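What follows is a short report on a single structure.
And now, chain A:
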Amino acid sequence: MSAIQILFWFLSGLALVSAIMVLISKNPVHSVLWLVMVFFAISGHYILMNAQFLAIVNLIVYAGAIMVLFLFVIMLMNLDKTSDPQKNWWMKLAGVISGGCLLMEMATLVRQAAEMKEKTVMMKEGSIGLIGNLGKLLFSDYVVPFEISSVLFLSAMVGAVVIGKKN
Partner candidate 1 sequence: MVAVLLILIPLLSGLASFFIKEDRTVKGWSLFSSVITLLAVLYAIFNPQQLSYDAAWLPTLGARFSVSLDGMGKMLCLLTAISLPVIFVSTFKNTYQKASAFYALMLLTQAGLMGVFLATDILLFYFFWELALIPVYFLCSIWGGEKRIAVTFKFFIYTFVGSLLMLAGIIYLYFQTTGGSFALKSLYALHLSVKEQNILFWLFFIAFAIKMPVFPFHTWQPDTYEQSPTAVTMILSGVMVKMGIFAVIRWLIPIFPLAADHFRDIVIIISIIGMIYASLIAIKQDDIKRLIAYSSIAHIGLMNAAIFAHHQIGLEGVMIQMFNHGVNVIGLWIVADVIEQQLGTRKFSQLGGLAQKAPILAILLVVMSLANIALPLTNSFVGEFLMFNGLFQYNAWMAAVAGVSIILAAVYTLNMIQKIFYGNTTEITNHAKDINGNVQLILVVLVVVVIVLGVYPQPMINLTKDSVQIFFANR
Partner candidate 2 sequence: MNAIIFSALAGVVMMFSGIFTKNTSIITNVARVALAVLIAVNLLDTYGGWMIAVDTKNLLSFNKFGFFFNTILFVATFLFFVLSGRDIEKVGSYTAEYYALIFFSLCGIAVLTSFNNLLMMFLGVEIMSIPLYILTGADKKNLKSNEASLKYFLMGSFSTGIMLMGITLVYGATGNFNLPPISSAVTGAVVSDSIIGPLGLLLIFVSLCFKVSAAPFHFWTPDVYDGAPSVFTSFMATIIKAAGFFAFIKLFEERSSDLRVSWKIIMPVIIIATLLAGNITAVFQQSVKRMLAYSSIAQAGFMLFVVYANNNSIGKEGILLYAAAYSLATIGIFAILIRMKDYTFNGYNGLAKKEPFIAAVNTILLLSLAGIPLTAGFFAKYYMLAAAINAGGKSVLWLVVIAVLFAAVSVYYYFRVIQAMYFKEGDAEVENVNNRFKFGLLIIAALIISIGILPSVLLNWFYF
């Protein structure tokens, strides 16, 4: 087993265990921290695939920004055990069904793994995920969507001002 494979299995295990911990920990703050752990593990996977940019962005945006926001919200809401909402039976059933659907979808994908065995991921040798290459692509082939997405952000900013400012 090469070092890469060992790393892959380690990261996968870490991601799964952390994800389960997110679900079963009673304290919401712990849940969030475990979630951060999940993101770290996934970022590790990205690095294995030579997608450094994605790995960094994942860390900065999800683990960094969004999770901190989550923590703020949870602390502000001051959740304690008494306010833990009781989930009824139907809700659980609905959860099981929708989760089951997802599982089925995953199973379908895995079932076809045989035909994509050779091209599953480009470990190490792929260079498209490197920041330089990504940047070049973004400013040549994909320059139009790149520019247009600025309108998206502009409108989000305007919106934030409209919503946030006091009258």
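Candidate entries met the following condition: all candidates are chains of the complex that A comes from, given by their letters.
Keep this in mind: a contact is a pair of C-beta atoms (placed from the backbone, for glycine too) under 8 Å apart; a residue touches a chain by one contact, two chains touch by 3 or more; residues count from 1.
Quick caveat: nothing in here was measured; it's all calculated off a predicted structure.
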item: Given options 1 or 2, the chain of this complex that touches chain A; value: 2
item: Candidate 2-facing residues of chain A, complex; value: 105, 108-109, 112, 115-116, 119, 141-145, 148-149, 151-152, 154-156, 158-159, 161-163, 165, 167
